[in-house]
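Here the complex is missing one protein chain, while the rest keep their positions.
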Amino acid sequence: MSDNTQAIKNLLFRMADDDLIIGHRNSEWTGLGPILEEDIAFSSMAQDKLGHAQALYNILHSLGEADADTLAFTRNEKNFYCCHFVEYPIRDYDFSLMRHFLFDTADAIRFDMLTNSSCQPLANLAKKVRGEIKYHTMHANIWISQLGKATDESNIRMQAALNECYPLALGIFEKSDYESVLIDSGVFDGEELLQKVWTDIVSEIIEKSNLKMPDINEANLSTLAFGGRKGYHTEFLQPLLDEMTEVYSIDPAAEW
Amino acid sequence: MYGGGYIYEDTNTNNQNDASVNDAAKLEAFEARIAAGEKIEPSDWMPADYRKQLIRMIEQHAHSEIIGALPEGTWITRAPGFKRKLALMAKVQDEVGHAQLLYSAAETLGKPREDMINDLISGKSKYSNVFNYPAETWADTAVIAWLIDAGAIINQVANSKGSYGPYCRALERICTEESFHLKYGHDNVVFLATGTPTQRAMVQDALNRWWKPIMHFFGPSDKISVHNTIMMRWKLKMASNDDMRQKFLDMYVPKIWDLGLTIPDPELRLDEATGKWNYTEPDWEEFKRVINGDGPCNKERLAVRKMAEERGEWVRKALMKQEERYITPLA
Partner (left out) sequence: MKSDSTIKSLDPRITRADIPKDENLSINITPLDQWQTYEVFHQAKKGDHHIHVGSLHAPNPEMAFLSAKEQYARRGKCVNIWVVKTADIFTTDFEDEDMYETNNEKMYREAGGYKVMERINKYKKEHKKNPEEAKQ
């Protein structure tokens, strides 16, 4: 473990920070969703994401880092490794749903790949969360497909959301400096493979939903999507963290 | 949470004019069934006034849940630490879930959910007054989760023994979830009250501000409120406002004092001779003013509900099928 501990920690931070921030963002819909039934379902998934973040921080804690609350509630943005995609405000439900679809598809594949990880605690967690994530992708697929096919208005909205979200989603796969160590030591098969599987699955569902995959090439690839894995973030992250930690930071030493 | 303890009476209600009362034999059988402890089900015969009162009551309760998600929701992005963050999300989610269950129960009586939402936003239909007060600090969410939910449980446990099957079944499930809220709220208050001086001051301040709405929660004193015997006979109202308030004081004042917190009412004490609590009579004029729209948060609460409905409209419209028929849910 000692050789690749830094690499494992980096992977855990990236995953945990993604789950924390998207869980936090999606929790903003609680009580304000488009219909009561969906409000409940969306809240459950946001809770799951935060639960996964907490579990990942707990593994970090077992590797010598601070406890989950300290990691989540006391770092400033420079020390966060989430991708830009999860930082954006919730906007309208089309944007939130499309982000949920693109992010959760990647999340599901990543955890699936990790069930065989040489990092045992991570492999165990990946197996444990499989059922929850299965529901998340099922929820996302049904919603994307139904709204994509429903009416002209909903199709246009979902296409616009896809056009906006897709380039940002590519930031999920931004590699860290530890990529080859992770692959060589059998911890994780790498962002490249993840992105390839993700692209196949996403395009299949997008096409079935009467939507079109945005044309992405080197020329129009958004540079806005990248930097998160190295600690460079959008204008949205620090205000989010300030808000999230407002009470905690009244007295971080206190028990809340 | 929140069976708004008090059901706003419709002053136009006059069951002497209820045409169905003429159906004397049916009414007699109906009342005999209720007296025998049987539940009334949606397709059973029921007096028109029973249906009307029930719709109003369950609808108000449902509105109280969905509006009740807002004061605590105020702190959902700021809860300190994973444990509190997850618990608050789950609790506010439960309130939305309770609204869903209660709207369904009200629908079995023939009022579609669309009509209920319209009536909520236009102000035609009320919700519990307590949610027209602001949650100013994190400690407010602790006090709400503990004490408002405690009040709600007293009310809801009583009502779950009532006469209408779908409402009773919804309340049974709601009460189970409320017990999590109560534990969570108490845990939260205890951590603040036994924490740092700052935490303790926060929770005392929240209690000071919420005591008045809590005393209002169960509705006007029996001395001034119209005693509706038919509501009692039909098992729609299962306990009087003052009885519920006394029960709440019995159960929770000692627990508050245990933590060394003070309650902002110099008159509050248990009369050993009568076993009843003495307290300063709440300001029922203020209570009425707030019901009628002049509370600190009435406008915001309704504007937020309206915004949520409007922002979600395109989603609902997209999946709506005009060829479908709306059928009242079964039970």
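Which chain is which? They are A and B, in the order written, and residues in each are numbered from 1.
Keep in mind that, in the parts below, a residue touches a chain if its C-beta (ideal position, glycine included) is under 8 Å from a C-beta of that chain, and two chains touch if they have at least 3 such contacts.
These numbers were taken from a predicted model, which means no experiment stands behind them.
A.B. asks: Which residue from B:34, B:66, B:87 or B:117 sits in contact with the chain not drawn here?
C.D. replies: Looking across B:34, B:66, B:87 or B:117, the contact with the absent chain belongs to B:117.
A.B. asks: Based on the whole complex, identify which of A:49, A:139, A:157 or A:233 touches the chain you can't see.
C.D. replies: A:139
A.B. asks: Looking at B:229, B:274 or B:322, which makes contact with the chain not pictured?
C.D. replies: Here the residue in touch with the unshown chain is B:322.
A.B. asks: What is the set of chain B residues that contact the non-displayed chain in the whole complex?
C.D. replies: With respect to the unshown chain, the touching residues of chain B are 41, 43-45, 70, 73-78, 97, 100-101, 104, 107, 112-114, 117-118, 121-123, 134-136, 169-170, 177, 299-300, 302-304, 306-307, 309-310, 313, 316-317, 319-322, 324-331.
A.B. asks: For the chain that got dropped from the picture, name the residues of chain A it touches.
C.D. replies: Residues of chain A in contact with the hidden chain: 28, 32, 35-38, 40-41, 44, 89, 135, 138-139, 142-143, 146, 243.
We adopt the following convention: only the chains that are shown with their structure count from here on.
A.B. asks: For chain A versus chain B, what separation do you get between their C-alpha means, in angstrom?
C.D. replies: Once rounded, the distance between the two centres reads 37 Å.
A.B. asks: Taking the touch rule as given, give the residues of chain B at its contact with chain A in the complex, in rising order.
C.D. replies: Contacts found on chain B: 66, 69-70, 73, 75-82, 84-86, 89-90, 92-93, 95-97, 99-100, 103, 138, 191, 195-196, 198-199, 304, 307-308, 311-319.
A.B. asks: Could you please specify the touching residues of chain A with respect to chain B in the complex?
C.D. replies: 24, 27-28, 30-40, 43-44, 46-47, 50-51, 53-54, 68-69, 72-73, 92-93, 146-147, 150-151, 153-154, 157, 243-248, 250-251, 254-256
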